[in-house]
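FYI, not all chains are in this one, though none of them got moved.
For reference, chains read A, B and C in written order, and residue numbers begin at 1 within each chain.
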């Protein structure tokens, strides 16, 4: 079984947009070992495959005790989800809670050709 | 009587926009049998015909006990409403309540050539 | 006296935008005889004439006991206001309260050549 499961796009040929919003993402800061909290949005235009929602949830859980910086984790999620479903376009947006009084947003986009 | 009734566009020739918002849409997940809840927006530019509001309401009620996935139902509604009123353009947006902590939005568009 | 009074645009030559928002519009459904409620926005770029606010208010009151559908009334208001002040551009947006659980927005635009 795939770590990130997919299913066939039920409407191949029509470019439409799918957005999944996870307000309960958490990972660890590799420098301080303290947890980071984010809301992650995945917005994509599917090509042949759609992301299966339950396996997406379990995929996000893998980061719970992983030490990784804001910029790196946002780009890593984009890379791995693009690899899994080969979309026409995908955008990952991560809204991170305040650290030292400063909150952060990282947004990365992929576009097939 | 048509399942999805229409009436003649009262202002043919002027491209204007009609939006209907239904915050009380519900269907069933075909895998778990659990109900899904969504707010559905129908935005379109009519050509010769407009969608009759009451029959649109009854159309949405047909999904109450139907097992169908998020992506499929959004595209199906677009296909059936386009077929019923042959608009110049139409967009269906479905905002689904959280499942496994993740909420989803599906948006599909149609444009007459 | 005109039904819809106007006054000379105080700044002819500069294209600027005037918006009037009426949250207390009501008309009647011609089918059920039940009242409909809407917020009406009038946004326009004046040419030689501006709409006088008080006569606009009285104009809206004329619809209180008139039976007319959503799509028709929005387009009719646009036609009559365009005729009254001959603007460069005008947009009418009507946000209707929920009927059968479904709320509606109708938006119609006029542009002088």
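In this section, a contact is a pair of C-beta atoms (placed from the backbone, for glycine too) under 8 Å apart; a residue touches a chain by one contact, two chains touch by 3 or more.
As the structure is a computational prediction, the values presented were derived from the model and not from experiment.
J.: Every chain here is the same sequence and 3 are shown, so how many copies does the full assembly contain in this file?
T.: 10
The rule is short, and it goes like this: only the chains that are shown with their structure count from here on.
J.: What's the contact topology between the chains, one of line, ring, star, complete, other?
T.: Line.
J.: Cα centroid separation between chain A and chain C, in whole Å?
T.: 45
J.: Centroid from C-alpha atoms only, then distance chain B to chain C, rounded to Å. What do you get?
T.: Centre separation, chain B to chain C: 28 Å.
J.: Send over the residues of chain B in touch with two or more other chains.
T.: Residues of chain B never touch two or more of the other chains.
J.: Residues of chain A touching chain B in their complex?
T.: 9-11, 14-24, 46, 50, 53-54, 56-57
J.: How about chain C: which of its residues touch chain B in the complex?
T.: Those in contact with chain B are residues 69-72, 74-75, 99-110.
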